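This is the structure I want to talk about, given as structure tokens.
A single protein chain has been omitted; all remaining protein chains appear in their positions.
Let's turn to chain A:
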Amino acid sequence: MDSLDNTSWDVVITGTGLPQSLLALSLSRSGKQILHIDRNDYYGGDEAALSLSEAEQWVKKHGGDASENADSAYSHATISHSEAQEEGAKKLGFSRAYSLALTPHLIYARSNLLPAVVSSRTHSQLEFQAVGSWFTVTAPPDGSSSQSRLTRVPSGREDVFRDDSLDLRAKRSLMKFLRFVASYDEESEQQRMKQLKSLPLSVALKQHFGLSSATAVAPLLALALPTVSEAETTMEFAVPRIACHLRSIGMFGPGFSAVLPKWGGLAEIAQVACRACAVGGGVYVLGQGVKNATHAEDTGDSKLRLELTGGEKVLAEWLVGCPRDMPSTISTHNMSRAASAEYMTKSISIVSSPLTSLFPPTAEGGVIPAGAVVWVESASSSSRSVRILVHSSESGECPASQCVLYASLRGDPSYLDIAVQHLLESLAERPKPEVLWRMQYRHHAEAEQPRNTTTSENVVTLQPLSTDIVLEDDVLTSAEQAWRKIMGDGAAEFMKFESREGVDEDE
């Protein structure tokens, strides 16, 4: 294709992660000249999904410590394979049979992303699977020979009714708490919520709802999925999270509250979004980032002069991207790693068994889910727990007869692998499922910085995804804010499109 040198654009978007791709989608019918670039040679940016060989390359690139990866969200990446490769032993499939998500997220049915996917007419290109059951794993005390125990989390009234581990009192109290959570933001409960909000969840449950047994508290913690320890998990954090789960159950079908996009999670949504923008005239170039950006005083208008990593010089009215993709000359992004001590340690493990016991049907005659959530309890209330998202081969991320475990833990990684082993033990499968291949890395949060303040009016910063595993509504609202700024008075309705002529849709 012709060189980009000396071209002029309405909008230059840097990075093809989810926030940037959603913006590209929102602009896909605007008629604006859009150049969408990514410094990697793959789509998806920080949310990319990788084949095995792509993962190996990625790990090489991000293997160093934080200072060597100053402009990346990731560092400390390592890979390990299992030893046994004898005949007949479970083996890895070929590289392209895998599509491993760097940041798998839970997309609750109530999320604002899903209606936008529908109204922007991209839903027909995406396949969503159910994330069905939630579990807790309780590890045996040190030195004990007993096994880790897997328990299913009750997710509604009928589950509570059937749960034999809860006595009558506990059932009553748990229902009472769930009823409170379901209406926590309504006027009738606002006073109460105000009183309770800074209490740790476990304390509030004991003192105000009569729930102190571990069998009742652990499932509620699992539904809240905190990154901090039990003692630090407040009502203020936990109640809205549990409410989101309760309010999402049954929205798309009985027995599940969240979905996952097939074939690689958020990366799939990003790709579909970019495709829509390309159909609308957007130009896509991989392997290029923005090296430098200055104001062009001589053109009279307030355009930006951008220099790409390949040396090309382009003009743009708007430059949009996430902080790490922005050149330092124009963004206030703090490059110092010291400022961002927060990181999540994450691992991706490919397991030699389909772990079918984690994927029971969502309801009588309901769908078979492709995702499950496991909360591995920590040793004490002052240490952190591990969250594991389990994806079956139905998610398109691995071959049949295997599954993928995505584990995350804030800070120190030593418990991460132990937690995965506890989960595999607790399933009581014989032969015990093995981890065939494992990758580990650190995911750094954005350093705290004021939103959208830049040295130029024409530079818009999008909020990147958090290191958490729940997709926040903020991601879409950040894209909407950027869209509004760029569209100005010409703005119609955000993400609301008619279906294109000639494009078949299964309604």
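Criterion: a residue touches a chain if its C-beta (ideal position, glycine included) is under 8 Å from a C-beta of that chain, and two chains touch if they have at least 3 such contacts; residues count from 1.
Assume contacts and distances are computed from a predicted model.
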Name of the absent chain as recorded in UniProt (options "Sodium/hydrogen exchanger", "Pyruvate dehydrogenase phosphatase regulatory subunit, mitochondrial", "U4/U6.U5 tri-snRNP-associated protein 1 isoform X1" or "Geranylgeranyl transferase type-2 subunit alpha"): "Geranylgeranyl transferase type-2 subunit alpha"
Sole residue of A:97, A:175, A:231 or A:470 that reaches the chain not shown, by the stated touch rule: A:175
Which of A:4, A:101, A:139 or A:160 contacts the chain that the document leaves out: A:160
Contact partner of the left-out chain, one of A:2, A:364, A:457 or A:489: A:364
Selected residue (touches chain absent from view) among A:140, A:210, A:281 or A:310: A:210
Positions on chain A where the hidden chain makes contact: 157-158, 160-162, 168-169, 171-173, 175-176, 210, 254, 363-365
